[in-house]
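Take a look at this one; I'll ask things after.
Only a single protein chain was left out; the remaining protein chains are all shown in position.
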Amino acid sequence: MEIISTLPPELIRMVFAVIIIISFIFLNAIMMGYLERKIAGHVQRRPGPMEVGSHGILQLVVDGVKLVGKELLVPVNVDRTLFRLGPILSFTPVILPLLVIPFSEKLQARDLNLGLLFIVSMTSINVMAILVAGWGSNNKYSMFGAMRAVAQSIAYEIPILLSMLAVVLMANTFSLKEIVGAQQKIWFILLQPLAFIIYIISGVAETNRAPFDLPEAESELTAGFHTEYSGMGFSLFFLGEYTNMFTVASVATVLFLGGWHGPTLPYGEYLGIVWFFLKVYFLLFFMIMIRWTYPRVRFDQLLNFAWKYLVPFSLVNILITAVVIKL
Amino acid sequence: MKRYFSDLFVGGKSLVDGLVVTLKALCQPMVTVQYPREEIDITPNFRGHIDLVLDPEKNTFRCIACGMCERSCPSECIQIKGKKVEGKKKKTLSLFTLDFTKCSLCGTCVEICPTQALEFSNEYNLAAFSREAFHYDILKRLEERII
Amino acid sequence: MRESQFQEPNRFFLNMGPQHPSTHGVLLVVLEMDGEYVLDPQPVLGFIHRMHEKMGESRPCQGFMPNTARMDYVCALPYNHGYVSLIERKAGIEVPKRAEYIRVITSELNRVASHLLWLGAYLLDLGAFTPILYGFDDREHILDILEDVTGSRLTYCYYRFGGVYRDIDDKFVEATRAFIKRLRKRYDIYEKLVTKNIIFIKRAENIGIISPDMAIRYGITGPNLRGSGIAYDIRKNEPYSVYPEFDFEVPVGERGDCLDRYMVRVREMEQSLRIVEQALDTLPDGPVRSKVPKKIKLAPGDCNFAVEAARGELSYYLVGDGTSVPYRLKIRVPSYSNLSCLPELGEGILLPDLVSIMGSLDLVIPEIDR
Partner (left out) sequence: MMGTYEDFKTNVMNLGGDVTETDFHQRGYHLEVVLTVDTVRKFAQTAYDHGFYLVFVTGIHVLPETVEGVKTSGLEMVYQFATFDRLCRVKARVSVPEDMTVPSICHIYQGANWHERETRDFYGIRFSDHPNLEPLLLCEEDKDFHPLLKEEKKLKSFEEVSWPAQRPDMVDIQTETSSDL
């Protein structure tokens, strides 16, 4: 106990935050996996998982146990170091962005004054993981997936940044807490609808979700970059994907949907998290619906769309924003 | 340039339309059933593997062991044997087996039977761990029903 | 398998299949690639080759009936139809009118079922998961209807020489009419979800263009040919059964790309429904089976019968020798010729486009391998 009291309180706070966030990541992946399968089921007029627990609510827990229990296969002739590094690299950086996201006024692990930049830099490590996994697998399909992921990521980082920049111009800060604070009166989605749309589209592309799921394009590349992975290796990618989705949705909430703002609740500075989560999961629901509705775009169409539509529109948007603010 | 914008607006609208379809489906009732818990009634015309007809009057089979089905079967999956029983003029059926692993359910045997002694069963829940499980003893199946 | 053609260091081989999600069965396509560009796709066949032709030559012609349904299991009734008509032509067997009507009705329903399955499978190739389930939902109604009359759900053995196995009843007529109504209502869903979808159009438009000359050189038939603007349908051009009595159109495309092939199939479903409707309206009474000798003698000489299966021209070619066992039975399956154009069609395109093309060709591998 004495050692703890000698530690700086900030460190203890961070350790707690990391523990909470890691457990939340697992919970989120389980919830998202369940939601995705249930929604997919109902969209397709079938019930989805029904067997484990009431309405299959424990299905993902069981699946997780199964995945953990599976043998970790390392195929011959792969680059062992990179092959093992891939999943870890995909999982680790996704924890970090959650540290700076303000879930409510007082629920934030750490408010960085460059929080937005921190998130952007951390989420882009994910593509590194895909590249490492694809290269290390020594499989042509995996390699295709990796190359696609890199090109896709480069193309979509730019409109994401530009659409964020429009908000930053409005709020005049990079700190997420202050951006939310600036939306006290009016949410930025009303002032920046174009930026919001661009952000959501690029965000879906950034998380490699359908219709932009080219790195794993099932019907073309069997499973893309994670073709060779089994058991925990696969599930870390799975965790990474869902956490990334959560991050993208939370950032959208922070930037455009007024973060924790909503009708006043008791203990508002803490319970704002309710509003925050409602907004995030609404966006996630939307992302899931998209996946189960549209066909996959082709690779060059994806890049064309980014360079011909998203980048010019976001540039125009910034220009207009800047001019209006200056006036 | 015109195409550039028309793609954007027409395309955008088509995407919204598509989303409306799936959102509507999300609220509609399911069309599937949870199979082992619920089962859909199967049509009485379903053609499963063959069975011997139980003649309600005689309370036994109608088969006269003529072997027409055995000869007509394209997959040679029926095996039939008759034996002489004392006191009866004709042969009596003593063995009727079906190798269901080979049967292609064409129904030739049922149609060719001169005494209409064969029918299709209605069983479709067929699964087993060994091939031998599908070597049915049709005569035994009938005898079980006689009681 | 082939000589190495690696003049340039960037080229490599990629094995697509035999267990690839978009080869729809056990088909292997060996792709020579440069990056994501396919330079030379070569299909490798024969993974589920069963030598149906030899089976046809080694048993009396009745015994081959169940085999016909096991080539193209998605659309088995036209295969039944071709075979029974062939033997009827060879042996000079008369078929009652009602039986021919029933054959047409069930064959057309089967064609709709096949196209619905194809629609879903094609969209699955393009990465949309939901349409296949909607297609299955509708198809299931057809299978229920057909199961009630044929006794099986997929590998039908329903037609008999000189008729059909079982007469249809009012229940069948009612269910079929209800289904036609239902499917027409569902067009809207497919149109909004798929046909008008910009992503789908972009994935199918101007991809895999089959020119009429190419169709001639490869013997491409069926919707794949009609997509190229040639109105060639055996049901119209070489009328068999009672098809001449019905009023239906042969939908054609313009450019011959994947989108045209898609549109042709979608419009064909409506035409098939029209045929079924007319046939139900004018269904004659009478027997459904004529007297046929137990042992059918196939006179010496050859004989051909072509029908329009869901994927194109299906020809049975039989050589008789006076016994009841065919001396030679050749089965010309449509997908075999349709797939053979892939090396030319898939030259220098992107891998996703190759998947789109293969999906739009509507391949059924057991039919190709026979």
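Residue numbering begins at 1 within each chain, and the chains themselves are lettered A, B and C in the order written.
In this section, contacts are C-beta pairs under 8 Å (C-beta built on N, C-alpha and C of every residue); 3 or more make two chains touch, one makes a residue touch a chain.
This is a predicted model, so every value here is computed, not measured.
Within the full complex, the chain left out of the display contacts the shown chains C. From the set C:Phe13, C:Tyr37, C:Tyr73 or C:Tyr317, the residue in touch with the chain omitted from the display is C:Tyr317, counting the whole complex. Among C:Pro244, C:Pro284 or C:Pro300, only C:Pro300 touches the chain left out of the display. Only one of C:Val26, C:Leu45, C:Val173 or C:Leu280 touches the absent chain when the whole complex is considered: C:Leu45.
Among C:Ile93, C:Val112, C:Ala128 or C:Ala215, the one in contact with the hidden chain is C:Ala215.
Across the interface with the omitted chain, chain C contributes residues 1-2, 45-46, 49, 51, 53-54, 57, 86, 89, 215-221, 225, 230, 232, 237-238, 300-306, 313, 315, 317, 319-322, 327-328, 330, 332, 336-337, 340-341, 344, 369-370.
Please note the rule applied: only the chains that are shown with their structure count from here on.
Centroid distances built from C-alpha atoms place A farthest away from chain C. Counting C-beta pairs in contact across B-C and across A-B gives the higher total for B-C. With centres computed from Cα atoms alone, the innermost chain of the structure is C.
Per-chain CA centroids place chain A at a distance of 44 Å from chain C. If you average the Cα atoms of chain B and of chain C, the two centres end up 24 Å apart.
Chain A and chain B have Cα centroids lying 50 Å from one another.
Taken residue by residue, chain B touches two or more other chains at 15, 18, 21-22, 25, 31, whereas all remaining positions touch fewer. Listed for chain C are residues 130, 134, 137, 193, 197, 199, each touching two or more other chains. Note for the complex: chain A touches chain B at residues 39, 42-47, 50, 289-290, 292-294, 308-309. Taken together, the chain A residues at the contact with chain C in this complex read 40, 43-46, 140-141, 144, 147, 210-211, 213, 217-220, 222, 291-301. Listed in rising order, the residues of chain B touching chain C in the complex are 7, 10-12, 14-15, 17-18, 20-22, 25, 31, 43, 45-47, 72-75, 104-108, 111-112, 120.
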